[in-house]
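Note that this complex is displayed minus one protein chain, with the remaining chains in position.
Showing subunit A:
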Amino acid sequence: MKRTYLGEFEEIVLLMVAGMDGEAYGVGITHKLNEETDRSVRLNQVHAALHRLQEKGMVASRLGDPTPERGGRRKLLFTVTAYGYRTLQEIKAVRAQLWSTVPITPKLATSL
């Protein structure tokens, strides 16, 4: 089976979409990412990631209701699709599987 490749940033954005449960949109994701991961992410990066995810069929978008704070403009809201959700679970399973092989106290490299 051909596995869909998911980049690290894409994976995080997909996780955020899943976590925000249907209320995810560009600015919201950006701010939350900045707060929780201590990264400095920019709006256009998030949008690009969302676009790629949608093309891969892992998120679906719909238009929200107009809100006054955006000058009456509607939000583009994203929801994770079943395929997206399964992909996330697979990634998590692979990681857990890999974690299980890691010793509790692994030998760490010492600097010279």
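Operating definition for what follows: a residue touches a chain if its C-beta (ideal position, glycine included) is under 8 Å from a C-beta of that chain, and two chains touch if they have at least 3 such contacts; residues count from 1.
The rule we apply is simple: contacts and distances are computed from a predicted model.
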Protein name (UniProt record) of the chain left out of view, among "Ferredoxin reductase", "ABC transporter permease", "NADH-quinone oxidoreductase subunit F" or "2-oxoisovalerate dehydrogenase subunit alpha": "ABC transporter permease"
In subunit A, positions touching the absent partner: 25-27, 30-31, 42-45, 47-48, 51, 63, 69-71, 73-76
